[in-house]
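Just dropping this structure here.
Then we have chain A:
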Amino acid sequence: GGGDTATQTSQSAAPASSAPAAKGDGTLTLGTLLPQTGSLAFLGPPEFAGVDLALKEINEAGGVLGKPVVKHDTDSGDTTTNIASQSVDKLLAQKADAVIGAASSSVSESVIDKITGAGVVHFSPANTSDKFTTIADKGLYFRTAPPDQLQGRVLGDLVVSDGNDTVAIFAMQDSYGTGLADQVEKTITEGGGQVVDRVDYDPKAVDFSADVARIKSTNPKGIILIGFEETLKVVQELVKQGLPADKHKWYMVDGNMSNTNYKELPKGTLKGVKGTYPGAAAPEEFRQALMEVDPELEDFTYAPESYDAANLIALAAEAAKSDAGVDIAGKLMDVSKGGEKCTNFKECVDLLKAGTDIDYDGISGPIEFNDAGDPATATIGIYQYGDDNTYPVKALEYRTGNIAG
Partner candidate 1 sequence: MNGARIAVSTEGGQPVETVTSNAQGAWDVQVEDPGRYRVTLDPASLPQNTEIRGGNNVRTPTVYEGNCSSVLFALQAKGAAGQQQGDEAGGSSSFWTQAAQLTFEGLNLGLIIALAALGLSLIYGTTGLTNFAHGELVTLGAILAYAFNVGFGLHLIPAAVCAVILAGILGYGQDRFFWGQLRRRGTGTVAMMIISIGVALFLRYMYLILFSPQTESYAQYTAQPGIEIGPISAAPKNLVAMGIELLVLVIVGIALLRTRTGKAARAVADNPALAASSGINVDGVIRIIWTVGAAIAALAGIMLGLSQNLKYTMGQDILLLIFAGVTLGGLGTAFGALVGSLVVGLFIQVSTLWVPPELKSVGALAVLIIVLLVRPQGILGRRERIG
Partner candidate 2 sequence: MHAETTGATAAIDRRAAAEAVFKDMARDPGVPKPDPILVVDDVVRRFGGLTAVDVKHVEVQRGSITALIGPNGAGKTTFFNQLTGFDTADSGTWTFNGKPMNGVPAHKVARRGMVRTFQLTKALSRLTVLENMRLGAQHQKGENFWRALIPGAWRRQEAEITERAEELLARFKLDAKRGDFAGSLSGGQRKLLEMARALMVQPELVMLDEPMAGVNPALTQSLLGHVKDLREQGMTVLFVEHDMDMVRDISDWVIVMAQGTVIAEGPPSTIMSDERVIDAYLGAHHDAPLSESELEAQLQDAEAALEAEIEEETQK
Partner candidate 3 sequence: MSSAEEPVQSKQAVTDRSAHLEGAKDAVLRCDELIAGYLPGVNILNGSDLYVKEGELIGIIGPNGAGKSTLLKAMFGLVTIRSGTVLLKGENITNMKAHSLVSRGVGYVPQTNNVFPSLTIEENLEMGAFQVPGKFKERFEFVAELFPALKERRKQRAGSLSGGERQMVAMARALMTEPSVLLLDEPSAGLSPKLQDLVFIQAQQINKAGVTVIMVEQNARRCLQICHRGYVLDQGRNAYTGTGKQLADDPKVIQLYLGTLAKA
């Protein structure tokens, strides 16, 4: 958790005492620890692009502490190999002040001690496991991860208010999927809906037909699909087994809301499908900017979070007038809330230089860090797919709220 005070327990492998107070060297050095390989490799390109875009804007705006920000990219792989640990070694050897990553909660867990033990900020754009709220991190761990609790509530509420009295949840079996599913399930049940079936599927499974067959046997009114890009396979299977979107209401989440993934599907397959996506504005403009950084980008999952992570770190360094990890961590909470609102680095840094207290509101949401280093508020947009299997720029509705409630 963010504040040094909150959740220090003496469990971790890293020494329980405070981190060595690394001195800054004047140059803000960012390290990325994002998936280039492994089961989450598809998340790599958008995340890298998000950081790259932020960096481009930061350096165009004059950098941090008067110097351009330096960045080193490394691979987080997945937990099946111990790549991440080696990557962290490299980043630490290159004197990174903050590490942006990893995508997978499991990977982050395996390296958090190493990173925070070196007094470096560990900032994940995608970790959703609730463990990080209470983890012993010397106050150096932060995340702009999608706010599952809020999203789950919004989605659950949406499902109930659409009149789905019987619902099946189809969730990817990892901390993202199960965490979100838990919240959705809770909200729906409280709201009077009945979760007739919940299938946690292994995203690496060869085939999802059995999983879908199980849902079919309960014949739910609404089907909630929580997962990543493998949802494409699930969609195909749902259609095959006679559970298309025009007979059952489908719902999606930020992990699988995509305008590119489903383009090969026959027209109308996703028509009317609703989904929730964190962020105050439709991401279209931002996506255009991303495409300039990486023209081959197909998916945008976690790009906003990555972008915001980089911006926040840069702002915190600027605010702290130091590039040392501990100093950055100390200011991250400040720049994320309570002050004059600003939405991009240039705007914010100008305010900072003018001595104003700022409140950075990012693409992924308003991001107000709580003591645990988790975002405290968020905005969730509700979108609906059209006939062409894409969803429009404009959301049906936005809901903002405290994540913790």
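Going forward, contacts are C-beta pairs under 8 Å (C-beta built on N, C-alpha and C of every residue); 3 or more make two chains touch, one makes a residue touch a chain; residues count from 1.
Quick note on selection: all candidates are chains of the complex that A comes from, given by their letters.
A quick note: this is a predicted structure, and the numbers were derived from the prediction, not measured.
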| item | value |
| --- | --- |
| Touch-positive candidate for chain A in this complex, from 1, 2 or 3 | 1 |
| Residues on chain A engaged by candidate 1 in the complex (per definition of touch) | 37, 39, 41-42, 44-45, 153-154, 157-158, 160-161, 163-166, 173, 187, 190-194, 199-202, 204-211, 213-214, 216-217, 229-230, 232-233, 235-236, 239-242, 244, 261, 264-266, 269, 298-299, 399-402, 405 |
